[in-house]
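What you see is the complex with one protein chain gone and the rest in place.
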Amino acid sequence: MDMFLEYVWAFLIGGAFCAVGQLLIDLTKLTPARILVSYVVAGVVLGAVGVYDPLIEFAGGGATVPLTGFGNLLAKGVREAVDQHGLIGAFMGGFTASAAGIAAAVFFGLLAALCFKSGSKINET
Amino acid sequence: MCFRKPSVIAYAAVVGKAENEGPYGGEFDEVVEDNKAGSDTWEQAESLFQQRAVKHVLRKSGLEPDRIDLMIAGDLLNQCVGSSYGLKDYFIPYLGIYGACSTFAEGLLLSAALVNAGYIDTAIASTSSHFSTAERQFRFPLNYGGVRTPTAQWTATAAGAALVGFSGKPPFIRAATVGKIEDMGITDLNNMGAAMAGAAYDTLTRHMKHRGTHPQDYDVIITGDLGQVGSDLLYDLFQRDGVSLKEHHKDCGLMIYDRATQDVHAGGSGCGCSASMMCGHFFKRIQSGELKRVLYCATGALMSPTVVQQGGSIPGIAHCVEISSEAGG
Partner (left out) sequence: MNISNEEYGELTKRRSHNSKLCKTVPMAFLIGGLICTLGEALLNLYGMAGLNKDDAGALTSITLVFLSILFTGLEWYDRIAQHAGAGTLVPITGFANAVASPALDFKSEGFVLGLGAKMFVIAGPVIVYGISASVVYGIIYYIVGLFTK
């Protein structure tokens, strides 16, 4: 039962992050790119003030999968790097922590570009 | 400006699969099922659409390319590559024009003026647009999951070409009005209809004032690609003058797709949209006399992604061509 609840919270919290994004798209003039940027920066801030990690404890994938989780990862990486290396760590932690996601996107993106052709959208509902 | 002699001798439209699945499917000269038309790139595919449209015009007129005095063509792409690469192998004297989606009317108007003045005997006006090339250049990569807002329009994958000259037969090009650049202060690049409606209103009003006519004097007033938002705004603007336009008006952007089953939001757009509707649907009906007097007002949003990103607005333009089944006096 605990396991089940875990998934429910991941669904609800993750869905809520996306629903807020959708509201921002529909009600403000924010373009998708700006929303992504806002989410990452918000994640860094929330991670810095320490409210994001408890959310992850609670919602798991519901908090780590949205881009705010990516921002939190950056904050966490920087914090650990500064603890270890001092001021220079401020310039190391972000990329170290986000390396897996970015490298995967770059590498698989390259592979996909080699394997697939860009397609034409189909305008059918 | 009024003309006496020129008429549209031959016309042809080439469209993609989705356009042929719209309400006017089957009226076009050629349907290219594969939107990439067997080419390596989308830009080459668009060129091919335009090349095919001109080829059909030549075939239908029975004229060899060396008998054509001039070709006036344009499209939406940077440097108008759709036209220049599509038409380079015909070796016909060429003038490239840009008027965004109003290009076809601009080409018709210039062709008619030059023919009427006697400088040339024949001219082909031709334009094309392609969803994928427009999307790549103006918006996002094709496979990007960006969401289109309800006011956004769908660039038609289509090309149209018309040969203007003396034949003594309909459809006759009787008059034309060149549009002014109208900047209504619209900055949303997903709301082209709003950016263009003001220009359409201005050009149509000036044309009818000059000709001494009213909307009811025309069988139909055709706008290029205002879409739903732009058409509604056009009615609003005419309403302010106490003129009811709706029952005399059709918009190619609202005609080309079936908006109930095809997810095109506010309607179709692009140079090829009104060009293919004119060359596939309307010219035929004017030729047969089913439509006697028609006003064709193609609208263009003179949009630059660079300027819009810099916070600038999107000026609109509209050119108007009056076409009739009867010759001018």
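Each chain gets a letter, A and B, in the order it is written, and its residues are counted from 1.
Criterion: contacts are C-beta pairs under 8 Å (C-beta built on N, C-alpha and C of every residue); 3 or more make two chains touch, one makes a residue touch a chain.
Remember, it's a predicted structure, so these values are computed and weren't measured experimentally.
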{"item": "Option touching the unshown chain, where B:Thr151, B:Thr177 or B:Ser276 are the choices", "value": "B:Thr151"}
{"item": "Residue, one of B:Pro141, B:Gly212 or B:Gly311, that touches the chain absent here", "value": "B:Pro141"}
{"item": "Touch list for subunit B against the chain that is not drawn", "value": "40-42, 136, 140-151, 182-186, 191, 194, 198, 201-202, 229, 232-233, 236-237, 240, 263"}
{"item": "Sites on subunit A contacted by the missing partner chain, in the whole complex", "value": "3, 6-7, 10-27, 32-33, 35-37, 39-41, 43-45, 47-48, 59-62, 64-67, 69-71, 73-75, 77-79, 81-82, 86-87, 89-91, 93-95, 98, 100-102, 104-106, 108-113, 115-119, 121-122"}
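Keep in mind that, in the parts below, only the chains that are shown with their structure count from here on.
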{"item": "Centre-of-Cα separation between subunit B and subunit A, whole angstrom", "value": "44"}
{"item": "Sites on subunit B touched by subunit A in the complex", "value": "18, 35-36, 42, 131-132, 135, 141-143, 146-147, 154, 188, 257, 261-264"}
{"item": "Subunit A to subunit B touching residues, read off their complex", "value": "25, 29, 32, 118-125"}
